[in-house]
Each structure stands twice: as C-alpha cells, then as structure tokens.
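The structure that follows is given in the form of structure tokens.
The complex appears here minus one protein chain, its other protein chains still in place.
Moving on, here comes chain A:
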Amino acid sequence: MNGLKRYLGVLWIVVGIAAIALLIYSAATNINAAKGDIGKPIPWIIIITVFTPISLGLIVFGWYAVKGEYDGEIKT
C-alpha cells in the first residue's frame, strides 16, 4: 500500500500541473472569443486566482506522497 501511495504521488503532481494549464488554456481560448458569460474575463480571473494556489497545494501533496510522508496509518 505504501508503494501505491508513493507512485500515485506522481499522479497528483501531474493533476496539479494539468489543472493550472487547463485553466489558463481555457481562459485564453474563451475570453473574447466565445459568446456569452464564458467569454468574459472576470469569471476566469476569479477562478484562476483561487484555484492556482490550490493546485500548487496538490502538487506539494503529491510531492509529500512521493517522499513517503503519508506512509503507514494516519488516524482520523
């Protein structure tokens, strides 16, 4: 189980990076290009500002997992 936790840490790092990239890409392709609310900059600015630090947190979480910080049993 510890091995799986560590291997999946890489996946969380990739998901964190992909989330940031997807947000920026979606904003770039939709702002001013799409009709309706999705083409307005304000919602995208809010979403990117809020979710970027959280995605960085997911990358750190993945890094801790890879390093074995979550090995063993974590009581709740």
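Keep in mind that, in the parts below, a contact is a pair of C-beta atoms (placed from the backbone, for glycine too) under 8 Å apart; a residue touches a chain by one contact, two chains touch by 3 or more; residues count from 1.
Please note the rule applied: contacts and distances are computed from a predicted model.
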{"item": "Chain left out of the displayed complex - its UniProt protein name, from \"Probable glycine dehydrogenase (decarboxylating) subunit 2\", \"NADP-reducing hydrogenase subunit HndA\", \"SoxAX cytochrome complex subunit A\" or \"MHS family MFS transporter\"", "value": "\"MHS family MFS transporter\""}
{"item": "For chain A, residues in touch with the removed chain", "value": "1, 4-5, 8, 12, 15, 30, 34, 36-38, 42-43, 46-47, 50-51, 54, 57-58, 60-61, 64-65, 69-70, 73-76"}
